[in-house]
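Taking it in order: structure first as structure tokens, then the write-up.
A single protein chain has been omitted from the complex, and every remaining protein chain is retained in its original position.
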Amino acid sequence: MPQVLRFVVRRVGRALLTLWFAATVTFLLLRLLPGDPALAVASPNMTPEARHTLLQQYGLDESLLAQYGKYLWQLLHGNLGISFSQQVPVTTVLMERLPWTLLLTVSSLLVTVAVGIPLGVLAATRPRGFLDRLVQVGGVVGQSLFVPSVGIFLLFMLGLQLHWLPIGGAYSPGVYGFAWYGDVLQHLVLPCFSLVLVQLGSYVLTLRSTLIESLGEDYCVLAQAKGLPNRKVVWKHALRNALLPTTTLVGLQLGFLVGGAVLTETVFAYPGIGRGIYEAVTRLDFPVLQGAFVLLAATVVLANVLTDLAYGLLDPRVRTT
Amino acid sequence: MRVRTPFTALAALTVAATIAACSPSAPSKSDGSTSDAVLTVATTTDVVNFNPLIGNSRTDNWITSLMYPRLLTVDANGAKQPYLAKDYGYADATTAFWNLRDDMKWSDGTPVTADDVAYTINSILKDKPAGNTTYGQLVNVDSASAASPTRVEVKLKRPDSTVVTEVGFWMNVVPKHVFEPNGSVAKFPNNSNWVSAGPYKLTTVAKGQSYTLERVTPYPFAPKNTPTVSKIVYRVYADINTEILALKNGDVDLIANALPPAQVKNLQSAAGIKVEQVPGFGYAHMAYNMKHKPLENLKVRQALAHAVNYEAIRSVVLQGQAVSTGSSPIPPVLKDFVDPSLKEYEFNPDLSKQLLAEAGYGADKPLSLNMIYSLQDAVTSQWAALVKDDAAKAGITINLQGMDRNTYLAKTSAGEYDIYAGNFAIMDDPTTNMALTYLPGGAINYSLVDDPALNELITKAQATTDKAQQKQIAQEAATLVHDNVYDNVMYMQNLYFAHSDKWSNFTIKPSELLSLVDPQSLANATKS
Partner (left out) sequence: MTATPASAVAGLETVTTDQVTAARATWSAFRRNPLGVASLGILAVLVLVGVCAPLIADSPSGYGEQVLQAPSGAHWFGTDNLGRDIFAEVLWGARLSIVIAALSSALAILIGVLVAVLGAYFPKTDMVIGTVVDLCLSLPVLPLMILVAALAGPSLVTVVLVIAFFSWPEVTRVVRSQALSVVRLPYMDAARLTGGSHVWIIRKHLLPAVAPVIVVSVVLTASRAVLSAAGLAFLGLGDPNSWSWGRILYEAEQSGAMSSAWWTTLFPSLAMLALVVSATLISIAYNDARNPRTRED
């Protein structure tokens, strides 16, 4: 009992620390770097008194410490504040974008894993062969692509020239009911594909190297010596171990993608959180930015939890510690 | 450790449940939608908020203008025309009035009355919403009242001949019965249950993606009081390249933002696309901050003015789509006011060097200045580079400081720049414009000029309603500005807008604010 309790306490403590850190870093960056948020709320034509009143209402005139204290207090109560530029609660602003971000992120990760595992196995079981070299180079090239260029190219070829897919957006307005789901999927293909192209590389390369290492380990050699078919050795034994570091990688990518897909979202006009953050930055919308970064930190925490769970499923040794 | 397994299962379930809860759900067909033509309009900026009284992005303006009427509109020549107001004027020196139409109704059946107009003006004065353009024009206004359901009267603090036309055009009238119960207009998001006076009303909002508006009747400016297009959908494309591809592909019918000059030719020759030219009514200019040394010295300003290659900027950056104003703040399109005798500053780096030498600058004492501009303004960003390179030929170092719009506005209002580069959207009345631009404390006085002779001229023009006198004074003032380089007006840009050739009958109005997406235009457009 106490072991589980200690584990939970440690994890929860870690999670809270991560959230606090993200909130504080954002808070400090916004207030210490140049950039006048007052302009987002106060018109330059205003009289000094009116401007001061408005700043007061938004709490921007108090001391740094007082603002910080108030901010943390509100955060603990789940109150993310009101957007400076949109006059609506920050939670509303973020929740409008979160579903799309999750959809894009989760789907691209699923595809990466689904395609990455066979490719990794292919490369690792034929080391230094032609296919291996191809996968290696392909993986490196994929990692090194500049997303906007690829995105525009895909839109031009597959959208405009071939008319296979729609150009931008998360769905077409005017589609209802069941057909809407199909429409969402259609719009998801290209952004997802761009993300997969970039992520697949590091996933496959990592899997390939860990799988090669696993296959060289004694237990795999023994399995082969026992006479087990190669396929079973790879898929049943070596892969389970090799998947561990890649699982960590996927967790990291999840954390990265949620806020980091801004270039993809810009080019494909996909309404995700990355683009939302960029726009909030241009408007110096402090509450939205603070809320968004806390949300991103929460996603990272969630990704860590999921990674641990996956680890637990894959590696029995973890379960018994 | 068997305890772990149910724990992990529980955790996995909660995660799955959260994801499911966050997922978007399919929209349902709203009532009353017809199968008539739908016009899809593309824009690069997302809607920030739906309250027309709060300073907003241009997409906000386009959409709220479809719901909240202005008192006046402009025609293709830039002249003010009646819209909500039938006629307007001054009852006496300190009382302005608008007489309203009586046939406009809000979509909930309430008539649009003078009460709504008076409420709008008084709220702006009282609540001072952030970034509101009208606030600056109400500087001489004391209060507004409804003398009758169709007559609005405005009490002025002092004679001001610009109030009725400027406030009439720039202000959107909001419904008092909807806005007033929500307290301060500066805080009211107005993001649901919209009440519109036509031609269209918001029905569905997918933030960051699309905004759907449906037609509202009666709308007196469309045939049979009914807007021809049944539904308008605004779609947001953050990247202009994706937007252009979408138009070429037929995903959208009209691009609301002005085309980048370099793409105009390409789209003019594209199949299925028509490009319309919209007269420009705004100018691009550089202002030299006279409160920063050595810009208070006329010779330095003149040197700077002669170090710019205006022709090259117009031909290369603007692809020939701009006209010179003769370096005068009165552009040639304002035929009633223009003074053809004013000539553009000559591009002559040697002359610049000479003038600089006379002012005490040269190789041993180099001149270095910073220039601010908004990175969101693609065209200005491009010619800023040219200005820098050409100034270098005269031995002047210009440090480009492109910044995001908010920082740019902040630095502008604080006067923290040597050279200001920017655009003015609609310049239709020289007197108003000069008052704002050249009077000390004027809202857009970026050169921070305070010339008593100029001040006198402008104040005189403001006080008089005699057109001929106004013209004469305006020309005198323009000459002063030109000769003293109080403002370096570089060009007036003609704008181009692309749309699918399946649509026609748009009404073309000046500037990107109206162009083809003006309410009257959309309410009369037809699909072949």
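Should a chain be cited, it is by its letter among A and B, assigned in written order, with residues numbered from 1 in that chain.
Here is the rule we go by: a contact is a pair of C-beta atoms (placed from the backbone, for glycine too) under 8 Å apart; a residue touches a chain by one contact, two chains touch by 3 or more.
None of these values were measured; they are calculated from a predicted model.
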item: Residue of A:G69, A:G182, A:G216 or A:P229 in touch with the missing chain, whole complex considered; value: A:G216
item: Sole contact to the chain not displayed, among B:M403, B:A443, B:L457 or B:M492; value: B:M403
item: Full-complex contact with the absent chain, from A:L72, A:I152 or A:L228; value: A:I152
item: Identified contact with the non-displayed chain, of B:N140, B:S381 or B:T464; value: B:S381
item: Where the missing chain touches chain A, by residue; value: 17-18, 21-22, 25-26, 29-30, 33-35, 128, 133, 136-137, 140-141, 143-149, 152-153, 156, 205, 212, 216, 255-256, 258-260, 262-263, 266, 274, 277-278, 281-282, 289, 292-293, 296-297, 300-301
item: Hidden partner chain, residues of chain B it touches; value: 239-242, 244-245, 248, 259-263, 266, 312, 316-317, 319, 375-376, 378, 381-382, 384-386, 388-390, 399-404, 407
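By our rule, only the chains that are shown with their structure count from here on.
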item: Whole-Å gap between the CA centroids of chain A and chain B; value: 37
item: Residue ranges of chain A touching chain B (in the complex, touch as defined); value: 1, 3-4, 34-36, 38-46, 50, 54, 85-88, 93, 95-100, 102-103, 106, 148, 152, 155-156, 159-160, 163, 166-174, 176-178, 180-181, 184, 265-269, 271, 275-276, 279, 281-284, 302, 305-306, 309, 312-313, 319-320
item: Chain B to chain A touching residues, read off their complex; value: 1, 3-4, 7-8, 11-12, 15, 19, 22-24, 26-29, 38, 40, 46, 48-49, 51, 54-55, 128-132, 135-136, 186-189, 191, 204, 206-210, 212, 233, 235-239, 241-243, 245-246, 248-249, 251, 376, 404-407, 409-410, 412-413, 443
